[in-house]
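Have a look at this one.
With one protein chain held back, the other chains of the complex are shown just where they sit.
As written, the chains take the letters A, B and C, and residue 1 is the first residue of each chain.
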Amino acid sequence: MAATIIDSKIFGDIFSDARMREVWSDENRTAKYLDIERALAKVQGELGIIPKAAADEIVKACDIARIDWVKLKAKTEAIGYPIIAVVNQINANCRDGLGEYCHWGATTQDITDTATVLQIREGLALVEADLAELSASIAALAKKHRDTPIIGRSNLQQATPITFGYKMASILAGIERHRERLAQLKPRVLVGEFGGASGTLSSLEKGAMETQAGLMKELGLGQPLISWHTVRDNIAEVGAFLGLVGGSLGKIATDVKLMMQTEVAEVFEPFAPGRGSSSTMPQKRNPISCLYIHANISVVRQHAAALMDAMVADHERSTGPWEIEWVVLPEIFCLISGALKQARFVLAGLEVDAVQMRRNIDLTHGLVMSEAVMMGLGPYIGREYAHDLVYDLCRQALAEKRPLIDILAAHPEIAHHVDRAKLEEFCDPMNNLGQAGVMVDRVLASLS
Amino acid sequence: MAATIIDSKIFGDIFSDARMREVWSDENRTAKYLDIERALAKVQGELGIIPKAAADEIVKACDIARIDWVKLKAKTEAIGYPIIAVVNQINANCRDGLGEYCHWGATTQDITDTATVLQIREGLALVEADLAELSASIAALAKKHRDTPIIGRSNLQQATPITFGYKMASILAGIERHRERLAQLKPRVLVGEFGGASGTLSSLEKGAMETQAGLMKELGLGQPLISWHTVRDNIAEVGAFLGLVGGSLGKIATDVKLMMQTEVAEVFEPFAPGRGSSSTMPQKRNPISCLYIHANISVVRQHAAALMDAMVADHERSTGPWEIEWVVLPEIFCLISGALKQARFVLAGLEVDAVQMRRNIDLTHGLVMSEAVMMGLGPYIGREYAHDLVYDLCRQALAEKRPLIDILAAHPEIAHHVDRAKLEEFCDPMNNLGQAGVMVDRVLASLS
Amino acid sequence: MAATIIDSKIFGDIFSDARMREVWSDENRTAKYLDIERALAKVQGELGIIPKAAADEIVKACDIARIDWVKLKAKTEAIGYPIIAVVNQINANCRDGLGEYCHWGATTQDITDTATVLQIREGLALVEADLAELSASIAALAKKHRDTPIIGRSNLQQATPITFGYKMASILAGIERHRERLAQLKPRVLVGEFGGASGTLSSLEKGAMETQAGLMKELGLGQPLISWHTVRDNIAEVGAFLGLVGGSLGKIATDVKLMMQTEVAEVFEPFAPGRGSSSTMPQKRNPISCLYIHANISVVRQHAAALMDAMVADHERSTGPWEIEWVVLPEIFCLISGALKQARFVLAGLEVDAVQMRRNIDLTHGLVMSEAVMMGLGPYIGREYAHDLVYDLCRQALAEKRPLIDILAAHPEIAHHVDRAKLEEFCDPMNNLGQAGVMVDRVLASLS
Partner (left out) sequence: MAATIIDSKIFGDIFSDARMREVWSDENRTAKYLDIERALAKVQGELGIIPKAAADEIVKACDIARIDWVKLKAKTEAIGYPIIAVVNQINANCRDGLGEYCHWGATTQDITDTATVLQIREGLALVEADLAELSASIAALAKKHRDTPIIGRSNLQQATPITFGYKMASILAGIERHRERLAQLKPRVLVGEFGGASGTLSSLEKGAMETQAGLMKELGLGQPLISWHTVRDNIAEVGAFLGLVGGSLGKIATDVKLMMQTEVAEVFEPFAPGRGSSSTMPQKRNPISCLYIHANISVVRQHAAALMDAMVADHERSTGPWEIEWVVLPEIFCLISGALKQARFVLAGLEVDAVQMRRNIDLTHGLVMSEAVMMGLGPYIGREYAHDLVYDLCRQALAEKRPLIDILAAHPEIAHHVDRAKLEEFCDPMNNLGQAGVMVDRVLASLS
């Protein structure tokens, strides 16, 4: 029985991704504790800090299958932290008291912080793969629709024509920046923790820095310059990054749901039988994925702020701020995984109705081409004059609900310079797409 | 396997309360759906809107034990919402197609919104009980320590003496205001939803308002003036309320953890063997509950903001904003339940060290009594002059690290007017507690 | 030279309201300090706590025109708080050192908190008036368009017809709840502060509670049960309330801007020459006010969360949390004032195009009436069968892009039971508005 939407047996796979939930599960977190204790014993055995026999025994005893979850829960509740409880169980699995050498020189937060970093590494790997997949889908749309005209919209008003490929490519550029950010933050974030009670490793008489270096090498993590038990910019940076990714997914969802409106009908989430339909309203095609994206990322950005609050840590081991991360990290990763999953689904199979896009361009009977007409007439009658004239004729077209082309063609002064064929050329969206294609090409060329 | 800390099998009972998780569980939510469909059929049967036989059959078929969870998950994922899936299962449990009359005139959101309100009612009842218990514990502390002196602290500096009872009573006044807020918001929030596709009940040819009235009566909820599918101030108000409660719990946790500092040591979380202690640092007494409170309420206030975001809903059924509530409501209730649980534990068994409180008052060797000395000397040497003189003597006491009383008693001008016994009277914290007791009495007298 | 958008000499009146900025100005805040010191002296003079001559002199000296702002700034920066600086100036304005009796028994935060409450009172009065005006505008729209059909939209898809009056009335119901909330919170919030250094009024040997009672009476504020220097639920409640109001304004802005889309064009912000138009795109009619509302309330809800953070105050005078309020309160009030101003403008002059609303209902050539058709055919051919048949015919209409009515009328089985005239009756939105009018009436009747 789960209370959260993430762990819900009904909604869990809608609002989050199963692989991401696995990363943040009790089982995986505890497995990480064991990985770290095992690596620590191995390294300290090799360095001669603990007896080789103890190291061997501990390495064997670090077995997730032997964890007694009921005991672990009870002891965690009694103490407030799970590590002593885990170490006790490892210890109990070792012969001849050799388990006493387990956790040698470590403090609770060394293990939990390093476990969190290992979970973050797995979580970011999933995000990275999702971003790559998303990038590929958007790139494919940008390429395919490089020259498919769609009306550009500003302030939810039809403005001037662009291409659907341009629309996709501008979003793609942002996704690519996220991939760059991710590459840059990893060396800062994927750094382990091993400092002992107050972080100075006073718990080890000898081999302290060697143990730290060896442990991090064993785990494939960076070695910290200094302990960071209460210096949490690395963790908060992960949250900020996911918050930024969420913003980009929100932009995608917004555009798709606006384009799916009955009155617009230009693109659609991929069809799946029953999905987004109504038993009594057959005309509906609901943007199901978009709404989950919208919801998840609204919470993700609040979680990003909460992780910044977690940075306000006191002294050498904080009194509450740290636990903010315990609440937030699993959720922010799971919620972003859900949003990414839905976004991948939408963009991998997006239905694009180029005919309807063109129909919408024509909805205003040419008014959206007025800028192009002004520019076209400029060389003949002067730009400023052209502007004023066309502006007036547009208002006339609006008032009389007549196509602009008809009014233009009927205007004696204009007719004097250009014929209807020429005017139609001016009014053809395909002739007024500016650098849309060039910009698409620039973005596609930048892909790694 | 749970990913969130709330549903964690290890940490779940630390960060949240089991009864609250039960309220927001898949099982309870689905049970509420059935309660509503059952009540709807019953009412519509009585009103003659659906056949009596159908009503009877549906009432029987609304049985949580017969829910096929696997099917429910699959169909919910296919459609995006769970209600049709539940109605299908009810229907399948009815003989002779009578189940076709189930969900008559209702729309998905009617059922989910009303279920949410029923869950909120249960959640608020738990919060209400917790606040009552908390109030009683704080009142007991305020009463018992009405006259126990403790130093008042301003900007984390010792200021002037107060009583511990006064400290508790000022917090208690805030808790009482929360109880008032809760009483006031209930009639606004505990209102059901029944409006059909676009909220106008066009789905029912007759008996529409009667069905709505009857359904709400059956469920013990208020009848809405008008549908509120996308007017969500009621839901956001619940979040805001819980955010305010969280703030008060945060204040309590802050004070307790500051008073538990090794250097202060005035109060302690209740002792439990092993709890908050360290295997290598026997001197420690960690404020375990306080740190969970701190963490939970940091997230609660962000969730309160997310619920305000959920108010920005489009048209008659929103496209994403609504689902923010699905994510946030279970969590905000569960996290506040965890914070309330920890706060109740702390305050019900708080260990108060009155001797140490007094020792801390004396830590500055009388400097914290300087205001009282100034006031005491006023009648003899003039208030302004007394101020300047005492201020100078205080600086001397600080510089020479001598008790203020010694310096005062040795000062000829002062000695001329008052003897050491009188000065000691001025310096006695018990003589300088102002209206602390009166204010405690005012708060206690206001308790309902 | 201002840095913030609120105080910007260019944008200030767009993003905020001048009267609200006045409430939170340096001048008004300082004037409130003087009001309080004046009232305190007056009351203490009457109670005989300070000499009558001193009281008279202080009352005269509390004159905003005599404030030396440069000195006030310098001394505030030196000390960290403004009150001593103000009291010094009052004092300097008094003859014969009578000013020494100014601020008698008070502490800095007594004056600043009470001033804040006085500012909140003025700010809430503006909000209250705005809500009343907004309510009247929406009520007028609800009344006028009680029976004006518009398509209801669910998930941004056309669903079933409603009325524009119903749409307005559902929003109105939320505004009315805000007015109720405001009335309920005032007695909790409009309470002054007067407690001295640690809140116990130990600073006054006699007449402490009488002074407090008299001061609050003089200022027209409630008397606190106990000091609340670090118990700030009252302040945070104001923020939460404004956050909720913001959510409602966001809903309005969302609907208006969606309805203003070129492809929808059902309502428009009031026309003002130049406003929302483009020099090169004459077809545009930008939703200017709506976008300011959207922006402001996004920040307002975050500010509401920050005020909850400000509740986490330490001991008797907090070390940072209190100053969060100093940053946030002026902004949250000013931003909500800007959003309210824009919302009032939009709703007072909203242009409603009922013809276009009807045109949009017809956009799907009758598909949005399918629910009504199913219900209409039910009595003749059975409800379930009618559902399946109509659903199939709707898909046919979609595929063939033919009006539903034509397909219905041509269907032999249907034709057997009902003629085209009857079918047109089923398809008439006016016949399928359910309880829209009744619900509008319920809301309008509830208005105070």
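The working rule: contacts are C-beta pairs under 8 Å (C-beta built on N, C-alpha and C of every residue); 3 or more make two chains touch, one makes a residue touch a chain.
Since this is a predicted model, take the numbers as computed values, not measurements.
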Absent-chain contact - pick from A:L40, A:I58 or A:A236: A:A236
Among A:I171, A:L190 or A:V267, the residue in touch with the chain that has been omitted: A:I171
Residues of subunit B in contact with the chain not shown: 153-160, 257-258, 260-264, 276, 278-287, 291, 302, 305, 309, 360, 363-364, 367-368, 370-371, 374, 387, 391, 394-395, 398
Touching residues (missing chain, whole complex) on subunit A: 97, 100, 152-156, 159-163, 166-167, 169-171, 173-174, 177-178, 180-181, 184, 188, 196-205, 208-209, 224-228, 230-234, 236-237, 240-241, 243-244, 246-248, 250-251, 254-255, 258, 294, 297-298, 300-302, 304-305, 308-319, 371-372, 375, 383-384, 432-436, 438-440, 442-443, 446
Hidden partner interface residues of subunit C, rising order: 1-11, 13-16, 20-27, 30, 69, 72-73, 75-80, 82, 84, 197, 203, 253, 257, 272-281, 286-288, 290-296, 298-299, 302-303, 305-306, 309-310, 318-324, 326-328, 330-331, 334-335
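Here is the rule we use: only the chains that are shown with their structure count from here on.
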Averaged-CA centre spacing for the pair subunit B and subunit A, given as whole angstrom: 32
Subunit B and subunit C: spacing of chain centres that average the CA atoms, whole Å: 25
Residue numbers of subunit B (touch at least two other chains): 197, 203, 294, 298, 302, 305, 309-310, 318-319
